[in-house]
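Sharing a structure with you now.
For this depiction, one protein chain was excluded, whereas all remaining protein chains were kept in their positions.
Let's turn to subunit A:
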Amino acid sequence: MDFLRPASWEEALAAKAEYPTAVPIAGGTDIMVEINFDHRRPEYLLDLNRIELLREWEVGEEVTKLGASVPYTQIMENLRGTLPGLALASHTVASPQIRNRGGVGGNLGCASPAGDSHPALLAAGAEVEVESVRGSRLIPIDEFYTGVKRNALAADELIKTIHIKNATGPQQYSKVGTRNAMVIAVCGFGLALHPETRTVRTGIASAAPTPIRAKAAEEFLNAALEEGGFWDNGKVITPSIAKQFGDLASGACNPIDDVRGTAKYRRHAVGILARRQLVWTWEQYRGTNGRSFEGAA
């Protein structure tokens, strides 16, 4: 094994081009587990800790540019206002020690269907800026996940920045697990209301081979909200709409049975999470609820 320690982003890209099998390591919260347990012996480790720009973020007018290695703790503490869904999701990641090291770039790089940030990114709307010595490109989040633990990165590319749409409405994220800390999601769900476009977006984790959106549920809800004039009249969501939304979210799942839960349970739980989050976010949108606009992270 070789340990590559680029001092700059340019050096990192050059190293990745020269050694395409090199495994990037930032927080190390996934890769070190695999190495400690001898599950993986990468030929090269590419340390990204010395690259300052990966730990920076910039809140713009419409989009927040989040460096790939910004730790979850920083997201929770500093970006609750603009990225409430991601801040909530960050707060559910493992433990304080892990949140001090891990970041969204690692979640995307590993592309585990259970990653906590995926539903939040899918629901908010995001693009992943990746770069290689050949140049950089923006991958829409919907096209980023290509299979179980597979993503759209080329062998010589590194994840640089995640461009996430700033919230213009309430967002939620919740997951099912056996305790509040240190759990890999049995399943997770994220919902974002986008009042400026009068649309909603969703994200599902750990209930399909990749993180996915519940598109049929989104389309149904968009139409139902429009038809009933809900965005304008701010009425309470009817139970039948909430139920149908939950059922359709459930139907979007394509889960498996595994040690954490059965497929049937996951499908059911995603439906419940979706229904509850719709009520929470809508109540927040109506302004009748005590919940602040920011995530409660």
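The rule is short, and it goes like this: a residue touches a chain if its C-beta (ideal position, glycine included) is under 8 Å from a C-beta of that chain, and two chains touch if they have at least 3 such contacts; residues count from 1.
Throughout what follows, contacts and distances are computed from a predicted model.
Its UniProt record calls the unshown chain "2Fe-2S iron-sulfur cluster binding domain-containing protein", which is the correct pick from "Cytochrome b6", "Heme exporter protein C", "Sugar ABC transporter permease" or "2Fe-2S iron-sulfur cluster binding domain-containing protein". Screening A:Thr21, A:Asn100 or A:Thr178 against the full complex identifies A:Asn100 as the residue touching the chain left out. Where subunit A meets the chain that is not shown, the touching residues are 1-3, 5, 25, 27-29, 32-33, 35-37, 41-42, 45, 47, 49, 94-98, 100-101, 180-182.
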